[in-house]
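A single protein chain has been omitted; all remaining protein chains appear in their positions.
After this line comes chain A, so read on.
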Amino acid sequence: MNSFNKLNVATRRAIYSLGILVALFALFSILSFDKFMAPTNLQNLLQQIVTYTIIGCGLTFCLVCGGNDLSAGASMALSGIIVVSLLAKGLPLWLCIILCLTMGILTGVMNGFFIEILGVVPFVATLATQWVYRGLANVIVNGAPVYTTTIPSTKVQSQFYLLGGGRIGGDGLPYSVIITLVYALILGVVLAKSSIGRQIYACGSNLEAAKLSGINAVKTRMFAYCISGLSAAICGILVASRLSSAQPTAGVGYEMEAIAASVLGGISILGGEGTILNTIIGALMMGVIRNGLNLNGINSFWQQVIVGLILLVAVASQTANKAGNLDTIKRFFSKKQKA
């Protein structure tokens, strides 16, 4: 127990969350083993969490450096629209993807500009750019979805579909899951091992100390927003590919799901703590809960209630061991009795 306490908070939370994940897994296996443990179901489960794992990994950079990014969902929709519209113009697939990813990074630059250079609070700045990006997506296609059937070459159509919808050997593990894994692995290494990653932790842990140590905080945090934008763009491409269409209304609330997954996995919303592993565990938890409830015939409205409650309980129990909290709780109830 003592050595457990010595681990840093995020690692402890990761272990804790992993425990819950295993418990959930066991629970749903018992409730409906055949359905839940079927390979197709597990593959579906993974495919379902692709979106908020990718967005969540990008958001983790923002959260760890003490920021936030509410524009991720909108920027994802914009990327989807852009990639499909460009393809429809007959441009080659690789060029479209590069342009789309560049655009994703640019959305991050714009967020970073307002937050770091002009000093707008991250929450407000990205709340605003959320509308800007969503609006642009609507403007480009005049509010209507674009289908991949508008792509002139059928070869490109099917190539594009493979990215998000294709599976190994036709019915195996989806490519999108593999892309997600590789991407998460890269981001994980960057955050944990590169010097920019270490600087992100420094900024999130104590911005003043970071600046006084000669770290270029503006550059560092700008980088985090760019990663978030890039992640949203990748996610946008994968979703458009799987659905064979791009919707300007895609990805509404995805950023919230991603934040929820990160927090569930043990990322501190106050910055300075957490790794990509935390986010992945959190995303898996969300996926398992949703999938398990689905299989057991719980309707989607109740699912929302349950997911919300699980999030509250999980986060409250992570913080409840702090003495101050117990004090407040004790006092709250003692007063109630007197009144």
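FYI, a contact is a pair of C-beta atoms (placed from the backbone, for glycine too) under 8 Å apart; a residue touches a chain by one contact, two chains touch by 3 or more; residues count from 1.
Keep this in mind: contacts and distances are computed from a predicted model.
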item: Choices "Carboxymuconolactone decarboxylase-like domain-containing protein", "Sugar ABC transporter ATP-binding protein", "Aspartate carbamoyltransferase" or "2Fe-2S iron-sulfur cluster protein" - which one is the UniProt name of the chain not shown; value: "Sugar ABC transporter ATP-binding protein"
item: Which residue of A:Phe61, A:Phe160 or A:Tyr201 touches the chain not shown here; value: A:Tyr201
item: Residue touching the undisplayed chain, where the options are A:Ile115, A:Ala210 or A:Ala250; value: A:Ala210
item: Chain A residues touching the omitted chain (full complex); value: 6, 8-9, 189, 193-195, 197-199, 201-202, 204-206, 208-215, 272-273, 327, 330-331, 334-335
